[in-house]
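The complex appears here without one of its protein chains, the remainder shown in place.
Labels for the chains are A, B, C, D and E, by order of writing; each one numbers its residues from 1.
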Amino acid sequence: MNNKQIAEFKAGDEIQSFFILRALNIKTSSNNKKYLDMTLADKTGEINAKLWNIENGEENTFQTGQLVKVRGTVTLWQNSLQFKITKLRLTEEEDQVDVVDYVPSAPYSAEEMYEEVMSFVNRIVNNDVKNIVAKIYDMYKEPLMTAPAAKSNHHAVRSGLLYHMLRMLRSAEVLCGVYQNLNPDLVYAGVLLHDIEKINEMNSDDLGIVSEYTFDGQMLGHIIMGVKTIERVALEVGADHETSMLLQHMVLTHHYEPEYGSPKKPMIPEAEMLHYLDMIDARMYDMCRVYDQMDEGDFSDPVFVLDRRRLYKSSMHKE
Amino acid sequence: MNNKQIAEFKAGDEIQSFFILRALNIKTSSNNKKYLDMTLADKTGEINAKLWNIENGEENTFQTGQLVKVRGTVTLWQNSLQFKITKLRLTEEEDQVDVVDYVPSAPYSAEEMYEEVMSFVNRIVNNDVKNIVAKIYDMYKEPLMTAPAAKSNHHAVRSGLLYHMLRMLRSAEVLCGVYQNLNPDLVYAGVLLHDIEKINEMNSDDLGIVSEYTFDGQMLGHIIMGVKTIERVALEVGADHETSMLLQHMVLTHHYEPEYGSPKKPMIPEAEMLHYLDMIDARMYDMCRVYDQMDEGDFSDPVFVLDRRRLYKSSMHKE
Amino acid sequence: MNNKQIAEFKAGDEIQSFFILRALNIKTSSNNKKYLDMTLADKTGEINAKLWNIENGEENTFQTGQLVKVRGTVTLWQNSLQFKITKLRLTEEEDQVDVVDYVPSAPYSAEEMYEEVMSFVNRIVNNDVKNIVAKIYDMYKEPLMTAPAAKSNHHAVRSGLLYHMLRMLRSAEVLCGVYQNLNPDLVYAGVLLHDIEKINEMNSDDLGIVSEYTFDGQMLGHIIMGVKTIERVALEVGADHETSMLLQHMVLTHHYEPEYGSPKKPMIPEAEMLHYLDMIDARMYDMCRVYDQMDEGDFSDPVFVLDRRRLYKSSMHKE
Amino acid sequence: MNNKQIAEFKAGDEIQSFFILRALNIKTSSNNKKYLDMTLADKTGEINAKLWNIENGEENTFQTGQLVKVRGTVTLWQNSLQFKITKLRLTEEEDQVDVVDYVPSAPYSAEEMYEEVMSFVNRIVNNDVKNIVAKIYDMYKEPLMTAPAAKSNHHAVRSGLLYHMLRMLRSAEVLCGVYQNLNPDLVYAGVLLHDIEKINEMNSDDLGIVSEYTFDGQMLGHIIMGVKTIERVALEVGADHETSMLLQHMVLTHHYEPEYGSPKKPMIPEAEMLHYLDMIDARMYDMCRVYDQMDEGDFSDPVFVLDRRRLYKSSMHKE
Amino acid sequence: MNNKQIAEFKAGDEIQSFFILRALNIKTSSNNKKYLDMTLADKTGEINAKLWNIENGEENTFQTGQLVKVRGTVTLWQNSLQFKITKLRLTEEEDQVDVVDYVPSAPYSAEEMYEEVMSFVNRIVNNDVKNIVAKIYDMYKEPLMTAPAAKSNHHAVRSGLLYHMLRMLRSAEVLCGVYQNLNPDLVYAGVLLHDIEKINEMNSDDLGIVSEYTFDGQMLGHIIMGVKTIERVALEVGADHETSMLLQHMVLTHHYEPEYGSPKKPMIPEAEMLHYLDMIDARMYDMCRVYDQMDEGDFSDPVFVLDRRRLYKSSMHKE
Partner (left out) sequence: MNNKQIAEFKAGDEIQSFFILRALNIKTSSNNKKYLDMTLADKTGEINAKLWNIENGEENTFQTGQLVKVRGTVTLWQNSLQFKITKLRLTEEEDQVDVVDYVPSAPYSAEEMYEEVMSFVNRIVNNDVKNIVAKIYDMYKEPLMTAPAAKSNHHAVRSGLLYHMLRMLRSAEVLCGVYQNLNPDLVYAGVLLHDIEKINEMNSDDLGIVSEYTFDGQMLGHIIMGVKTIERVALEVGADHETSMLLQHMVLTHHYEPEYGSPKKPMIPEAEMLHYLDMIDARMYDMCRVYDQMDEGDFSDPVFVLDRRRLYKSSMHKE
């Protein structure tokens, strides 16, 4: 009986530990008994789990998003690991566990990141730009603390959106030093606003887990939603029309290619730079995630989000 | 000395007639004399014209958009016709000419078309939809009377935008009869709103001539501008959120392909139909315009706006 | 024991009803007994079914396309429903059931549709056009009554081809009213001929079920086959060469894009319109089919034939 | 005064020689005098030529396609050579010149090539295949003697079509030796028929000069026309249906890519080989034509028909 | 009990025969017993095989690449055949079997093919070209005898690389007869070198079975590796720079399209021809392989390596 994390599970392991209930279905087996078909998760991954032959009503005890205590055995079924559960209960106060410790999260605390991100807002010189950004950040502070940057793929972790913007802001700052033709106000504002409507494009709970795209997210997408938010807030704070349009243009063009959602291409250098800042951060994140599961000297399998490329982890790689 | 229209000009013609001054440049010839390099236009076309050796100050008499009386000779220079002007003056009241008669226009009067278009607005049953459309049409009535639907290409004529929407509405009406799965309210509103922000995407004068794209037009384009206008007006009239979003979605998706400006594809049948109504009207317009200049039994040159296709005008064609 | 339709089946249901035998394989189980692996169908869908441990020779009793009476239980196996059969027999006269009631069919009777379609043939004014179309419809009347328009996807139902053309003809009629530059003779003939060789491109039985593409269908496809048929029939009825070529051109170009099978693009407005009539009818059909299985307020899964788009069914949708 | 060929013309040359009149326009100069604007050609190229200040009626003496005797001077105008003519007359019998010597032609006589091509027809073993090909070659013998394979580009010379097929047949013969899985009957027939309808796709005179595409050529193209011809002739000679279809399939698929005119791709190895035989011959022809104008050690300009590639002519090149 | 080859296996067969062990995994079943999950192969194909309930240590007896003697039963599991093994041992001397008879191989012996290939090397006239090729063939003789031309797909058999080049050389020889503008030295050398670094791009054992791509193969690929090898060897044999570059250019460009690995396109006719020789040989090989498994009159399933085309095997096909 041990408390391994999911990434380390092997067939035959006897496990007793805490997990998040990510998905839950009640099904009926061939012998006509109800059973629970679940997805359990911790910081390191997910696994399919079954609790066979449940009592009537037992299925109503549990809801997705809860932290549960589980005992069971890891088995191999059709080449995949499966977790056969023998005991399952909700966590209780005396367990002294915090659900947040069981979800994948950004490497810094949301509070730290928020503070650093806000320091960039405060560094914006142009008043119209600052007012627009500050008002939006004021509106969205609460969801921003936990929002992921995606349903799956890059930065799909708790507070992933803050983390994505934080690293882009740091890069923006140093590159504005190298490329002095750039107006840092615009670059910072572009970073701060480009994905802000991901908060309303996806329904995520306070564990940073996205259950689905929202109605607005499906019908318009976060780019168009972001343009509309800037328009509205700029009118509210009485910002100059050109300034508002520059920010809307930066959000509209940051995916660059029409087939990725940008119907116009960047017409100012700050919008061009925003696109590359975004690409770099997403790619570095995804590559690190793949490297984490590789041994030195190996090639990975083709990685979907990296255009099906394989990665190589050389002896010169850095952690 | 005759008053042929431009489309009929031949080298050697002596012309005396009225034309619109579409473009005007003051240049200096190799013998160091100032001259006027102009584009003159009437309903049938355009021609380059020169007035040599002008007096100092004479160039300030004229502005683009004015109707002028011209006397001169048509010559051939490097395989193109050119109009060598000997007399040029502004029209005066006693000439009894109206500038509107000298610009290409839709085949119906703006007033007639506006009335028929508004009858569709009034036929909308859903109050939210009707209020949004009615309010926007109220705001834009004046520019709508003359606005063209393009800078060049399809419906680039005075009141061309009204004409484009009118024909689409007529098609929408009859196709809603065939495809009863469609909600006519949405289809009519989609047609009425899909290109409405072309009014603010291009600067056109009251002759329906576009001088250039606007700042907003270049930075966002009429599709995104249209989405924002619906958002704003829907809030103003207190429309239901889903209704507002459906209309925004229809405008956003009506170009269908990302590379033509639509970052999302239609998710409701009414948006799908809107796209085809738009394509059909544009293509019929452009094909008729090419046919007008062809003889029966001939193939046209490759036509740029028709993907460089040639057209064939058979003995079975209809006028 | 009930007689639910397939679309309503749930695990655990005890069913006794009639179904079409769409596919039939004799297999041997791991305990070396023969069993029947079948696909059963009704108007609402299909389901995999097993009849275990059959007697020698019993498998020869049944053939695909037959209507059978079945008793059995619905079970869940690897997340799919399966129909475990306990009794299976052919229908008999006293069952008083008609196989046609058990296959998906167009919403009107073939006879009604045929009559309306033929009324368009009769409305064609040009004699050459009318003779060509009339002769082809005379040749193909019988298979036309049941032919589907596809193996799967749009109008893949009994008499689906007639239904597809009928709706296109109705649209053609009303759009020729809006776009008077179109010659209705050509548009009607284009609709009537564009897919006519689907009859010979696919082998379909008189239930409108396609078993496979034909040799000619695979080697040339219905577009090229259609061009050849018009050529031959035009010579037989002594039609004018230009007329024959215009009809061949319309059929050749109706898929518009080379990668969808049209090596030339439309050079006459009637061919252009034919393409859009075809697209509209296919898309409306496919969208309605998806809507039928959706609840209001939901998004569908990505739909393969709609370029993997999701649909949304709003509160404003129409049945 | 010399008789240089056009490819050798330099500014300042005084020329007296024979040329083909490829194009002829009557124009009016700025001093209101008529003049002839011509294109003259010989085996080596073309040049623009002017005969100034012609007498009334003189322009009616000449027609395109005629061989004329010319005296004049080569000049440079706007970086292009131009031929200023002082004397121009039709050739007469005593000039003892043959128009055929003045047009670009295949390197062998049409008669020789025809004989060798027909020897391949005779080598076909399968009677149906042989009968189809033989009948078509019988029908088209006369135009085949002079027809070019294109309006411009590869094999756009007198008897170029015969030359194209001849080289493909020679390659076909030797490659059928290497790839014994191929049926030579099908490969030969494929070569012999693949471009045969170019004869009717373009109007060419007996100098092998194409004036324009035909009506059928524009509306359907030589591939579809070829499929129809095989269909018709196969019925006339009573050939087996499968055989006829294989030949039609080969012609239909020989351009391979939909965007180059083939709506289906090869489904038999002989059709696959036909495509490569065609590509090889076209590319070798075009490359040799470019090499002819290059010096050793040089790179060419980008060549349009070779996807805008430059060629390099090394010291190892062969003539 | 019989000794059928894998291609002929049917559910229920009792088999006793020799097979190559292509893959081997030790797994644990649901009842916690170890078992072997293997891929067995012979000249005709591969099959999944299981040996249940093995003794501890038994799994160490076997290694991939070995020839084993097997007894067992063919079963059907989830629509695939599976081989349930009851006895398994390594072959012994007295079995008198040779592993080479159990792997798919080129149709000629490596020695015969090598000799014919080398005769082309010897026929090269230019000393620099010959020295470069001869030296590389001297270096790579040993691996060349068994190397396949691919991991899967065309010529993925023992000595497949030699076979691929041999057929290309034969075609090259005869086409240089038809196209005398080609320098045979360059064409032969191009064929001999174009894929030579496949030897180092993939790790293959002496059965011609590729286990994986090499590090260099993944990082650069055989095209770039080939360019580097020619560069190095050309310097070693003191070849002329232009000559070395022409050979490097041919290798670099032989895949033609950038997306298939060629960053430049052919600039000399010999490189153009090399591309087509390569395509023809690959396509003929792949088509024959599909034909081998088809019956006359049938269409194949879509074939992945042939762009998902189906093939048709007519009554006129040749073996």
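Note that a residue touches a chain if its C-beta (ideal position, glycine included) is under 8 Å from a C-beta of that chain, and two chains touch if they have at least 3 such contacts.
Remember, it's a predicted structure, so these values are computed and weren't measured experimentally.
For the chain that does not appear, the touching partners among the shown chains are A, B, D, E. Touch with the chain that is not drawn comes from one residue among E:Met267, E:Met284 or E:Leu311, which is E:Met267.
Of the candidate positions A:Ile26, A:Leu90 or A:Met267, contact with the hidden chain is made by A:Met267. Residue A:Met287 is the one among A:Leu207, A:Val233, A:Leu252 or A:Met287 that touches the chain not shown.
Checked against the full complex, the one of E:Val68, E:Val117, E:Leu252 or E:Leu274 touching the unshown chain is E:Leu252.
Looking at subunit B, the residues touching the absent chain are 27-28, 30, 32, 215, 218-219. Where subunit D meets the chain that is not shown, the touching residues are 11-12, 75-77, 299, 310, 312. Although one chain is not displayed, its contacts with subunit E can still be listed: residues 215-216, 218-221, 223-224, 227-228, 231-232, 242, 245-246, 248-249, 252, 257-259, 261-264, 267.
Definition applied: only the chains that are shown with their structure count from here on.
If you compare B-C with A-C, the chain pair joined by more contacting C-beta pairs is B-C. In terms of residue-numbered contacts, C-E and A-E present the same interface, as over half of their contact pairs agree; the other options in A-B, A-E or D-E do not. The geometric centre of subunit B is 63 Å away from that of subunit E, both derived from CA atoms. Note: centroid distance subunit A to subunit C, computed from Cα atoms, is 44 Å.
Averaging C-alpha coordinates per chain places the centre of subunit C 47 Å away from that of subunit D. Multi-chain contact residues of subunit B (touching two or more other chains): 242, 246, 267, 299, 310, 312. Contacts between chains form some other arrangement here, matching none of path, ring, star or all-to-all.
Under the contact rule defined at the top, the touching pairs of chains are A-B, A-C, A-E, B-C, B-D, C-D, C-E, D-E.
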